[in-house]
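Notes to accompany the following structure.
Every protein chain except one is present and positioned as in the full complex.
On to chain A.
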Amino acid sequence: MIDLVAKSPAAGLLPVTVGASTLSEQPVTQIYSIAPFKGAHVSTALKKAVGLGLPNVGGSKSEDGVEILWAARGQYFLIGAKPPPLPAAITDQSDAWCTVALTGENTDHVMARLCPLDIASMEHGDVARSLVGHMSAIIVKRKGGVTLMVFRAFAKTLVHDLQTAMRSVTAQATLPD
């Protein structure tokens, strides 16, 4: 028998603060993908069980530490709770993602170096699938920053790319006119 010890994807790499931006890893929690089968209505049952129904495309819902994100075509991520049995494909994604929070007033400038989206025009809670550097990512706009999710194995590159952009943006602000 072996006793297994959990390790988070960005263990030892975060948090990092550069100038006005801070990058920190979000704690590993439960993440379940929910992809309803054809014609299935899952919102009611889901709401009853975890307090939240499905969000709109590009949106999210959250309440009492539970959040549900639109994640892809016909696919949602329930975070912080386990879904009940549903007429949907459900998979455990808890360990598949490295989730980081980028906060601070430079967030939009840092993201502009790595992501082709207009982060400034997103509303709090908006979700998008796009790129961070060369990596496919789930991007959630937050008050005061963004949450970024990339595949777990990309953790090191994600931190490196964001840190490089954070340093660059901070350095640029101090350049003489």
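Note that in this section contacts are C-beta pairs under 8 Å (C-beta built on N, C-alpha and C of every residue); 3 or more make two chains touch, one makes a residue touch a chain; residues count from 1.
Methods note: contacts and distances are computed from a predicted model.
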Checklist entry - Of the candidate names "Diacylglycerol kinase", "3-isopropylmalate dehydratase small subunit", "Sarcosine oxidase subunit alpha" or "Phosphate transport system permease protein PstA", which one corresponds to the UniProt protein name of the undepicted chain? => result "Sarcosine oxidase subunit alpha"
Checklist entry - So that we can see where the missing chain sits, which residues of chain A does it touch? => result 1-9, 28, 33, 35-38, 74-75, 88-97, 112-118, 120-121, 133-135, 151-158, 161, 165, 167-168, 170-172, 174-176
